[in-house]
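Can you keep this structure in mind? I'll have questions shortly.
Shown here: the complex without one of its protein chains, the others still in place.
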Amino acid sequence: MVPFFVFIAFFLLLPATVLLTGSFQDGEGQFTLANLASLFDPYILKAYSISLQVSITTSLLGGLLGFLVAYAITVGGAPGWMRGILTTFSGLAANFGGVPLAFAFIATVGRTGFLTALLKTVNIDLYGTGFTLYSFWGLTLTYLYFEFPLMVLVMTPALTGLRHEWREACENLGASPWQYWRYVALPILWPSLLGAMILLFGSAFGAYATAQALTGGSLLLVTILIGQQIRGDVLGNANLGYALALGMVVIMALCLTGYTVLYQRTTRWLK
Amino acid sequence: MTNGRRATFWAWLWGLVGLLYFFVPLYGTLDFSLRAKRGEISLLAYQNVFGDPQFLASFAYSARMALLTILISILLVVPTAYWLHLKLPKLRPVVELITLLPFIIPVIVYVFGLIRTFSRPPFLLTQTEWTTDLLLASAYVVISLPYMYRAVDTGLNTLDVHTLTEAAQSLGASWPAIILRVIVPNLRVAILSGALLTFATVIGELILADFLVRPALGPYMVLMGQSRAYEPAALGLLSFALTWISMGLIQFFSRGGAALHPSGR
Partner (left out) sequence: MPFLEINSVNKVFQDITVVKNFNLHVEQGEFISFLGPSGCGKTTTLRIVAGFEQPSSGTVRLAGADITTQPPNRRNVGMVFQSYALFPNMTVADNVAFGLTLRKKPKDQIQRRVRELLELIHLPDRSQNYPAQLSGGQQQRVALARALAFEPQVLLLDEPLSALDAKIRDELRVEIRRIQQRVGITTIYVTHDQQEAMALSDRVVVMSQGLVEQVGTPFEVYNYPQTSFVAAFVGTLNTLSCAVVDAAQGTLACQGQVFETGAPIAHPAGHALALMLRPEELRYGPGGGQNRLAGEVLDVSFLGATVRVRLKLGGSTLTADLFNERMLVLPRIGETHTFSFPPHACWIMPQQPAN
């Protein structure tokens, strides 16, 4: 057991500490808060802004789609074969990311992709409408591929936890399906929903490989920026990379805390 | 009475949307990958991939790294999890938190920290190939820790660890013997699940391999993506197939190898 902790200390805690201390040091190793201050540089803020936009958009859209598919699998009563396929693929797609995912989307909706070509045969020029895969929306679309299955995986147990007697009791008391959702189901589900979307957010925020493979660094996310920093790129201040990294970790830690808190609330009602 | 539930319109709609979103990209990738030869369906892209020595080399490299990672991971995690269950249950939440850290620290940030820590004295590990490989494997162990630990932890939860240990001790077993002969055999499925997840993770990993400049499959794929058109699609599909097989194997072994379902006799 000791080897385990030594290993963790060496390969996890040590690099983490180096990053942490590095954020508060300048080029000569002196303590400074200048790195943190330069996080507010417009260039950097823009990167955070884009990352946040991508992450929020993905988590909202992925959350919505994932919830609806999870609904179809559970309460909605989709046929057995559909349920099986959707569940299995959610498990698969949630793990499918990085470079292969980018390749898959390039092959499908890239300029010469399968779907693009298919749409051309019915006179729909996808790229003519201004859409391009190598952009904010293209990236969002690609991220959704592993985000909404993640939502499905988290929401399915939550939706299964909705006792069907609640719906029947509601109907019996005179509620329409919409009223059931409004007064009972959604109030009970919202901690799970929010918690899951936070997971999605964190997942998108920290992603690097797909974005790099898809946009080649043209879309300046924080993760891309850090990558450029590592390669010794142009920002001029080596320690800024540390600060960027710290900023990311703080945001991710907030996400995890938020998720844990909401998870406790979830189990309260859906036991 | 759940089987008798009629599917609502919305269930059908969103179920279909979900299916489309899953399958269209996959099909598109497949289709694209078969069009390497102008105007006809062929396996040319796949042939090129498998015929490329660099592909085989990088796949072999990643596979080796994966196995090394799995080995180190098992050696670290299994005894630790066992000991925690047995003697130190109070520490379990702490360790669980530690295993969640890789989720908080994005890999790109982690690799940043790794490089800054280990590319200069006193912990210089990036000078030679084999030390870099060691670093890479260790990093892989860290990022796959959540999966491996969780799998083993879940497996241990289903065992009555205390009773098994006491029984083994009363029969005269030493600690290594207990772990090797009693605990591990009962954790076979859990360890296998963790190992398969780790394997899938390592094979497809890009960031660590790229920034540590090692010839793994990830960087190879990026290279292909920059210079070729059809081979990346083939690679993408192969990657997906690999994930599928790994998951399938996990399911298969979780059911005790029950590939045959009783046919309702």
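A and B label the chains in the order they appear, each numbered from 1.
In this section, a residue touches a chain if its C-beta (ideal position, glycine included) is under 8 Å from a C-beta of that chain, and two chains touch if they have at least 3 such contacts.
Keep in mind that this is a model prediction, so the values were computed, not measured.
Asks: Quick one: jot down which shown chains the absent chain touches.
Replies: A
Asks: Consider the whole complex, including the chain that is not shown, and state which of A:Leu45, A:Ala169 or A:Leu254 touches that chain.
Replies: Residue touching the chain left out of view: A:Ala169.
Asks: Looking at A:Met1, A:Leu39, A:Leu118 or A:Val184, which makes contact with the chain not pictured?
Replies: Residue touching the chain left out of view: A:Val184.
Asks: What is the set of chain A residues that contact the non-displayed chain in the whole complex?
Replies: For chain A, the residues touching the absent chain are 163, 165-166, 168-176, 179, 183-184, 187-188, 268-269.
Quick note on the criterion: only the chains that are shown with their structure count from here on.
Asks: Can you compute the centre-to-centre distance for chain A and chain B, using the mean CA position of each chain? Integer Å is fine.
Replies: Chain A and chain B have C-alpha centres separated by 19 Å.
Asks: Please give the residue numbers of chain B that touch chain A in the complex, ascending.
Replies: The touching residues are 1-2, 5-8, 10-15, 17-19, 21-22, 24-29, 31-33, 75-77, 79-80, 83-84, 98, 100-118, 123, 138-139, 141-142, 200, 204-207, 211, 218, 221-222, 225, 229, 232-233, 235-237, 239-240, 243-244, 247.
Asks: Note which residues of chain A are touching chain B in the complex, please.
Replies: Per the touch definition, chain A meets chain B at residues 1, 3-4, 7-8, 10-12, 14-16, 18-19, 22, 65, 68-69, 71-73, 75-79, 82-83, 85-86, 89, 91-93, 95-109, 112-115, 144-145, 148-149, 152, 164, 202, 205-209, 212-213, 223, 226-227, 229-231, 241-242, 245, 248-249, 252-253, 255-256.
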